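For this depiction, one protein chain was excluded, whereas all remaining protein chains were kept in their positions.
Right, chain A next:
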Amino acid sequence: MVDFISGKRWAIGLVSALVVTWGFMDGASHAQTDPRSQLRIDFDKAVKGKTVAWVPITMGTPIDQIWTAVMQSHFDKYGIKFIVRDPNFDSNSQLQAVTSLINEKPDVLIVQNINVSLLARELKRAMENGIYVIQVNMMSNQPSDAYVGVDNVDSGRLIAKDIVAQCGGGKSSGKVAIVQGEATSAGSLDQLKGAMEVFAADKSIKVVSTQAANWDANKANEITATVLRQHPDLCATYGHWGIMQQGAAQAVKAAGLQGKVKVYASSDGPRSDCEMVEQGLFYKVLSYRADIQGMQIADAVLTLLQSGEKPGAKRLTLLSNNFWVTGPAERHYCYDLSLTQ
């Protein structure tokens, strides 16, 4: 009898508990019924208050400034903390910046690799420590959660094909000079790889010089001036970065060969590169538009933070589009830094 009563009590207790829980759940699902509001609630839960650390090569160039400005504006809007460390073109400082950031445990680490090997070990360690790693424009030998940037091999091919069309087949001396950036960076290595594939396939093209100017316009100027003295009949010079290649363009102008030697560059699209094209100092540049890349990087951050994946589990690749700039009609493929300030 006693057992029966206590069993009954139990049953009543259980039923009322179920009713109450159901009521609560029902109430909760009422709050969820508006999927549009829920979207933002989930988004904020995933990204708000997160920390994103960014280590460029230097903050002293338009490309890094526009990337940083665009990212900053996105992250400010969503309540994401944004840390920037500036190694100022020094590989040792970049390594130090990354190693110290790993200890600080941001949620996402974005790097622009000075060269392909420097950060390889550290990027792996970052992912093992639960940090998402995004690499921008220049890959390291260590793949990571996301790569955002240009397909450098493809850029090399595109530019080389255009050079072959202009200089090959006996139309000119067929002589081409290549001005590399930092020879050990992915930006230079891969463009060179793509370009050499194309040049090697065409017998009328002779690559007379491949020298590294380490992203420095002055050095590009010196190298090109020397090449032009040895090969005044040069048909084209191809620089792996617009700002650096501006130095080469000035050397061509100084040698009185403007218009005769075609100056090509792969460009991130700063205003000065488009102006050089308009002034005829550059023959053509292939812009990948760093301003759009800035948004892509921000998107990659938001994607990873919402993915629920473990760092290092997947690989996301967001490639940039390429745009030829040949004259004033294409000036919108360059960005103005002043717009971000």
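One rule holds in what follows: a contact is a pair of C-beta atoms (placed from the backbone, for glycine too) under 8 Å apart; a residue touches a chain by one contact, two chains touch by 3 or more; residues count from 1.
The criterion applied here is as follows: contacts and distances are computed from a predicted model.
Set against the options "Malonate transporter subunit MadM", "Ribose transport system permease protein", "DNA replication and repair protein RecF" or "Sulfate adenylyltransferase subunit 2", the UniProt name belonging to the omitted chain is "Ribose transport system permease protein". Among A:46, A:95 or A:257, only A:95 touches the chain that is left out of the view. If you put the hidden chain back, the residue from A:69, A:120, A:225 or A:337 that touches it is A:120.
Checked against the hidden chain, the listed residues A:104, A:233 or A:336 yield one contact partner: A:104. Only one of the listed residues, A:46, A:83, A:225 or A:319, touches the absent chain: A:83. Contact between chain A and the unshown chain involves residues 58-60, 83-93, 95-97, 99-100, 103-104, 114-118, 120-121, 141, 182-184, 189, 211-212, 214.
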